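Notes follow the structure.
Missing here is one protein chain; the remaining ones are kept as they sit in the complex.
In order of appearance the chains are A and B, and numbering begins at 1 in each one.
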Amino acid sequence: MRPNVFRPQSLQEACSLLEEHEEALVYGGGTALQILLKQGILVGSSFIDISGIPGLAEISFTDDFLRVGPMVTLRRMERSEEIRELFSLASSAYAKVANPRVRNTATVGGNIAHGDYRLDPPVALLVLGASVELTSRNSIRKVPLEEFFVDFQVTDISAGEIVTAVEIPRSIHLAGSSFVKLSSLSANDWPSASAAVGLMENDNGVHTLRLALGALAATPVMATVDIRNLNLDQTLEASLSKAMELMDPIADVRGSVKYKLRLGRVAVEEAIRSAWKEVPNGR
Amino acid sequence: MQISSDFSIESDPSHVFDIFLDPKVMRQCIPGCTDLERIDDLHYQGGLTNEVAHVKFSARFAAEIVELDRPNRIKAVLSGEDRRLGSSIKVTISLDLKPRDTGCDVAYQMEIALWGKLGRLGESIIRRRTSEVERDFVSAVVRACNESQAQISVGELSAVLSPSPLPDEAQRLKVDQFAVNGNTDSVGFLVRVWRLVNRFRRKK
Partner (left out) sequence: MGGDLTNLEIENDAAAVGQSWQRSDLEAKVRGTFRYTADLPVPRCLYLGVHRASQPHARILNIDISSALEMPGVVRVVTGADLFGIYGELIYTGPAFADQPPIAIDKVRYVGEPIAVVVATDLITARAAADEVYVEYGELPAVLDVDDAISGSDYVHEHLRPSSVFSDLKHLQGRGETNVNYEYNLTSGDVEKAKANSDKTVSGEFWCPPTSHVAIELFSTTAWVEGNRLEVVTTTQTPSYVRQALASMLDIRLNQVRVRTQPLGGGFGSKMYDRLEPLVAAISWTYKLAVKLEITREETFVLTTRHGVAVSSQMSADSIGMIVSAEADVRYDTGAYADIGPRIASKSGMVACGPYKVANARVRSRCIYTNKTSAGPFRGFGVPQVTWSHESLVDELAREFGEDPAQFRRKNLLREGDVAPMGTVMHSADFVGCMDAVTSAIGWNTPLERARGPWRWGRGVAVGIKAVLTPTISNAVLQLNQDASATLLISTVDMGQGSDTIMAQIVAEILCLGPDQVRVVNPDTDITPYDTITAGSRSTYHTGNAVKKVAERMREKLISIAAQLLGVSETDCKLTNGGVVASSSQKYLSIDEIMQLHFGAIGTTLTTESNFTTEWIPYDKETGQSVKVTEHWFAGAAAVELGVDTRTGRIHIAHLAVAGDVGRAINPALVKQQLEGGAIMGLGHALFDEIVMDHGQMINGTLLDYQLPSVKDLPDRLTPIIIENPHQTGPFGAKGVGETAIIPIAPSIANAVRDAIGIRFTRLPLTPERLLMAMAGEGD
């Protein structure tokens, strides 16, 4: 009746435990798991608490990537000055999750593994081209975030795998970006629509708009829009039409499908206008 | 929750009607249904089980046909209880069949009540799961009707009805075989609601 809690001291030990106890859940910050357990919906019998494993709470920069350990708290992602400088889109999305108490506890790995369609960070991470590192006893693999979210609260994590890092490439340079979160009830509630936008710059200028949506489909979703030679209005038109294709909202107490579709358009437009302002001379 | 939707089948109404009343076929069509037996012309009973990552659920249900107008209309009430999750379900389904040149149009309405722990869980999760199950159910029915006038290949159906989560082959396969014209808020049959517990699921 009382669940088993394992506290491995190494990643290898954690992976072995996960293999032995197939039903076991990896326990990060616990902000999502605890709620489900309390509600009596999730009846977990074993948990593998990975907080004691050294090295999982590190933020490091390589030439190619920002690498974030799974036990890094959302609050650190929000407050890190280096991240704000290089990936302000990520900082602003992490800053909008729930409240400081949750952000101080919730972890980057748990947030991704949760796979919920309404979470804020995945939307920004999709635009940033992030990938997830999954480690099992015998292998390590990297999954682009675009392929990671499979379906409604279903991710690509296989049995025996643990999220061991989220990596953001340094090669994608965003000349302007913005994350917009719109709630329909309390201002501090989950979004009914969220949008992240990045105006991707290469040597020839800004030719591509990266767009991701949260709370508007069964998973966070993303698309790119070719905006070569488009002005703001044309960019809005092209992006909104792309966004409409991505949207497949779920009706609930926070709003009907119709309402969420409207709100989704507002979020996209607001995010694009705001990102556009950051581009010098309208690129 | 209410849903109303319609789809078309390339079979005549009386055949479709038989399919709906055949427990052997219906057992295959209702996702997660382990057994379904006819008690008398108007009463059925059965069971639903599923093992989802961490929770094994097992519910008995009873179904009663409350309206029967062969081959035009059928209305049934299904009620069940999951003791472990302290939840009850009641689904009122009505199907109206209308002949069309080479087959028939099926209009269906479902009124779903879900009480107890699962009921308060968060509508979005329920709605999402039910629409998945609805798709599975409809595709299975369509397939069952199209497959054969008499013999249903259980093996093939199992593939279609695999309780494994989606998106699976079967679902993609079926999309071009029928048109669901539901309203935008449409939700579906709810048996596989139980899956929602599986928020942290991993592929096996």
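Couple of notes before you dig in:
The criterion applied here is as follows: a residue touches a chain if its C-beta (ideal position, glycine included) is under 8 Å from a C-beta of that chain, and two chains touch if they have at least 3 such contacts.
Since the model is a prediction, treat every value here as computed from it, not as a measurement.
Here one chain is not drawn; of A:P8, A:G160 or A:G255, the residue touching it is A:G255. The chain omitted from view is touched by exactly one of B:G47, B:P99 or B:G116, namely B:G116.
Listed by residue number, the positions of chain A touching the unshown chain are 1-2, 35, 38-40, 99, 182, 184-190, 253, 255-256, 258-259, 262-263, 266. Counting the whole complex, the residues of chain B in touch with the unshown chain are 1, 79, 81, 83-88, 90, 113-116, 119-123.
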